[in-house]
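All protein chains but one are shown in place.
Every chain is named by a letter (A, B and C) in the order it is written, and numbering of its residues begins at 1.
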Amino acid sequence: MSEQYAPGRADYADFVRRIFDGAPFVQDLGIELVTAEPGTIESRLHVLRRHCQQDGYLHAGVAATIADHGAGAAAATLMPVGKVVLTVEFKLNLLRPGLGDTLRCRSRVLKAGRTLCVAESEVFMTGDIERLIAKATVTLAYVDEPRSP
Amino acid sequence: MSEQYAPGRADYADFVRRIFDGAPFVQDLGIELVTAEPGTIESRLHVLRRHCQQDGYLHAGVAATIADHGAGAAAATLMPVGKVVLTVEFKLNLLRPGLGDTLRCRSRVLKAGRTLCVAESEVFMTGDIERLIAKATVTLAYVDEPRSP
Amino acid sequence: MSEQYAPGRADYADFVRRIFDGAPFVQDLGIELVTAEPGTIESRLHVLRRHCQQDGYLHAGVAATIADHGAGAAAATLMPVGKVVLTVEFKLNLLRPGLGDTLRCRSRVLKAGRTLCVAESEVFMTGDIERLIAKATVTLAYVDEPRSP
Partner (left out) sequence: MSEQYAPGRADYADFVRRIFDGAPFVQDLGIELVTAEPGTIESRLHVLRRHCQQDGYLHAGVAATIADHGAGAAAATLMPVGKVVLTVEFKLNLLRPGLGDTLRCRSRVLKAGRTLCVAESEVFMTGDIERLIAKATVTLAYVDEPRSP
């Protein structure tokens, strides 16, 4: 089931790093890029109280953010120079309550077309053991890079 | 198409306020509750640079957070005392690029059952004019309130 | 919330009729087009035993089919000549058990872009009264019409 992908640009690893380092919301939350391969990304978050909802569980919005951003970065590894990636839609299932201290997200491209890409993200939480707590499917569009003024 | 709902508890408005005030992630982002009626919630966010992704647009994770949280709060207006609400899954379509300074989210219950509730959130961005930028469908579960230790 | 749309082609009503009459699966099930306006479609199905699942409820696949096809047709009212519509993805929530004799589906475009369109379908079942039993969000792509050989 796992496909082999060719990178969309020679400097795909740097490009993906900029997608993490250059995204204020991702920096603000503390989400880090761990590894980037063509079509696959791993990211991580040290979970703090400020990431939680009113009953002490991880907020679904945090799981959504790491899942969406990772999927976008996985899609970006396959894009040619001059394109950027935008989320068209995503769907997230929360499978277990989010309790633990480290979130790990594994994102991979399911299908990359000319203008659209579909990727999946699996979100794991580590407490005593590591468990799959959420899974997302993300549809992304490849669009022309906005020009600098 | 709009249904009339009876509140699930007499103090539903206070209960919903606690869902906003007591959620660290929602406070951290700056999302505010505007109005709460049985089955309907409105919330708001003053958009800052820290809410954006790498190309200057609102991060999809922020739209997801306000949409999910608002839907959960709308569901919570209909819940009896002793229950809390957990997101089972949600799906978000991003309809227009998120550029502007104020995000407004209108969430409403589509169907409330005994253990599950389906709600929708419409997310609007105000720049020069207000436009619908995202729409979400959220499935929520009513679960027993966690006991204090 | 309801937007005004200009039709994508002068003969949009005939074009939509062909999308129903020319689709073998839709004909086989018995789904009929009721009305077509720019951006909005209504369709209908007389529910038979053969549309049901193992416990006597409408099969989710039938609700999915009418919701997807109606959304595609609604999107098609806004397309220029030479384009056809393909479903990229959809999400369907089943809100009530499907019991009754007539299914009515109201589909409308939420946002039409240059290459993508997002539409919603509301599926109602009439037994003693008419009730919303399902709601879908559908993402569609406008692609070039396949050439005849």
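Quick note on the criterion: a contact is a pair of C-beta atoms (placed from the backbone, for glycine too) under 8 Å apart; a residue touches a chain by one contact, two chains touch by 3 or more.
Everything numeric in this text was worked out from a predicted model, so none of it was measured.
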{"item": "Residue among C:78, C:92 or C:125 that touches the chain left out of view", "value": "C:92"}
{"item": "Options C:62, C:79 or C:103, residue touching the unrepresented chain", "value": "C:62"}
{"item": "Where the unshown chain meets chain C, residue by residue", "value": "18-19, 22-26, 28-29, 49-57, 59-62, 64-66, 68-69, 84, 86-94, 97, 146"}
{"item": "Contact set of chain B toward the excluded chain (per top definition)", "value": "88-89, 91, 115-116, 118, 137, 139, 141"}
{"item": "Chain A residues that touch the omitted chain in the full complex", "value": "1, 91, 93, 95-96, 110-111, 118, 120, 122, 132, 135, 137, 139"}
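The rule is simple: only the chains that are shown with their structure count from here on.
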{"item": "For chain B paired with chain C, centre-to-centre distance based on mean C-alpha positions, whole Å", "value": "28"}
{"item": "Junction residues of chain B - those touching two or more other chains", "value": "91, 93"}
